[in-house]
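Taking it in order: structure first as structure tokens, then the write-up.
Not every chain of the complex is shown here; the ones you see sit where they belong.
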Amino acid sequence: MTGNSIGQCFKVTTFGESHGFAIGGIIDGVPPGLSLKKEDIQHDLNRRRPGTSQYTSPRSELDIIEILSGVFNGKTTGTSIGLMIKNTDQRPQDYEKIKNLYRPGHADYTYEKKYGLRDYRGGGRSSARETAIRVAAGAIAKKYLLKVQNIKIQGFLAQMGNIYCDLKNWDQINSNPFFCPDPNQLQKLDSLIRNLKKSGDSIGAKVTIMIKNLPVGLGEPVFDRLDADLAHALMSINAVKGIEIGDGFLVVTKHGSEHRDEITTQGEFKSNHSGGILGGISTGQPIVIHIAIKPTSSIAIPGKTITKNNEETQIITKGRHDPCIGIRVVPIAEAMTAIVLMDHLLRFRAQCG
Amino acid sequence: MTGNSIGQCFKVTTFGESHGFAIGGIIDGVPPGLSLKKEDIQHDLNRRRPGTSQYTSPRSELDIIEILSGVFNGKTTGTSIGLMIKNTDQRPQDYEKIKNLYRPGHADYTYEKKYGLRDYRGGGRSSARETAIRVAAGAIAKKYLLKVQNIKIQGFLAQMGNIYCDLKNWDQINSNPFFCPDPNQLQKLDSLIRNLKKSGDSIGAKVTIMIKNLPVGLGEPVFDRLDADLAHALMSINAVKGIEIGDGFLVVTKHGSEHRDEITTQGEFKSNHSGGILGGISTGQPIVIHIAIKPTSSIAIPGKTITKNNEETQIITKGRHDPCIGIRVVPIAEAMTAIVLMDHLLRFRAQCG
């Protein structure tokens, strides 16, 4: 059924395959009067796109955004915004050899079984390429959130394999190709990626997203809680296998007397174990989210699988892939977070504004 | 805005406060012709309700389900099913003393700031009491899933504090008050709860949900993936702070060569690190989900907070609460899982059936 839309008051609907003519989307519900230029979107697209550093996939997509509607004389008009990115570096022939088999860890098998056929070129719709439009939509949301309430969303690489990247320097995050907040770990990350490239393997990662200046009151109990909607949005990103809000799985061994955040005057809390959400509604504290990203399944190490005719075979993926998809997940996770926050800001206004 | 509905083809909408007249819901989209009796629902309600063992809240709600519509001569008619549970053991006077302050770790503060007022009796809508109707709705879904495809959903307590409950005996889960699958740990769990009662404190927990016999093909890319919708539904349960699908956060340190599940003939996989979902679509393997449940915030240990007038004060909660809410989350998590699976089974039929 329909599954290519997200959001209620701020709705993003997308289309597009990895090696089709274009990918694109429609952004509905954007308030009128917001200044919007291509550059506002391109900035985040550039953070996500492959081919920008030696640490990510060498596929060279320029990811040039085209705004097809909804903006007039530099301002949003309140009508739906059509976005498109043409696929330029298509190499569908790279995928001829996988058309009759299923890559382990990929959606080849499930797409084929669900739909009875599949666009095998680069994973078709299940490719990470699809996320470029999420990033574009998120850039619009980010701009609005910043403008009206100074809401800031920042993701960073918190861990890659056994390398921990603590939040030592917020300002450094966007100045290195790993989105790493700890300058002391850059060398280790570099080595790890180089080694993975040599061995043809990949590695998992943990990404943290922080939201600052979010007002109290966003989130709709009981099912559309802010944490529930964030979990939905972030889990919808390829390769995400886990979500934590605030203390996350640390709560399992915590006592109530340790975990609960005592409240002080002026709407502040003595701690933020909750991660900024209580009862599904934002508290006004920073929101902290962690997500787990699995290692890329497309690796050069042979793996066993079957063909469409149910015969055993072996696969080696030689496409252009990321040794650690977790790096490029950072701007995607920010975008999905922005989409959810934007939706909830508008939803709040509808009932309580 | 509206946040009290979940699902598209199988839609559950609920109402009700902890100490109001009743809680209830409307279940829309149930296929016609399903045998349905009150007993089918009551069974799971009894698993959830408080007052059934010394390990959970002593609030004594009988949770008698009433089916108000949608069933005729013992069969569902295809029209919306109205459900209601009257609140019988209301003690709103217990809550007079908290009407002017915010309990730390609860939604008192966020509800009041969002809506400008709140029903302070037992947390009102933010009370865990609200989940009884989720369980009732889930019972209908469970019955249908079992009938048409033998799909089975089982939750269990995987960890409480530092006590691990491994899946040693599937059949034992429902025969002990902890939903613990390891009979050897029952004594430890008993001791832990008794000690918490004495100290007036509470503890966190981890719950695992397993789904068996789910066919390949459920889940709608790209936003309404099965894992994304499960994350949404489970994170919408009070006190849940983390979700893992399959290996979850273990993937952070894993290589692609370890994580990807190689495929064998006959639709099987050599391993199930993915937890039964690839590209957001079920693989036909068992689905494995872990959730983290925070310790109950209502404890007898004094905590600092503020009043509505922004004055510092202290609170001791003497209501009737669970030392470990994780126990009672088991049937609730099963119910939310069932609601999502039911929705996706019907969604699959719409497009691919």
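Labels A and B are assigned to the chains in the order they are written; within every chain, residues are numbered from 1.
Here, a residue touches a chain if its C-beta (ideal position, glycine included) is under 8 Å from a C-beta of that chain, and two chains touch if they have at least 3 such contacts.
Because the structure is predicted, anything quoted here is derived from the model rather than measured.
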Hey, this file places 2 copies; any idea how many the whole complex holds? 4
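In the analysis below, only the chains that are shown with their structure count from here on.
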Give me the C-alpha superposition rotation for chain A onto chain B, in degrees, nearest 5. 180
Distance in whole angstrom between the CA centres of chain A and chain B is 27
Show me the residue ranges of chain B that touch chain A in the complex, using the header's touch definition. 1-6, 8-9, 14, 102, 104-107, 109-111, 113-116, 125-126, 130, 159-162, 201-206, 216-217, 219-225, 227-236, 238, 241-267, 270, 274-275, 278-284, 292-299, 301, 303-306, 310-312, 347-348, 350-352
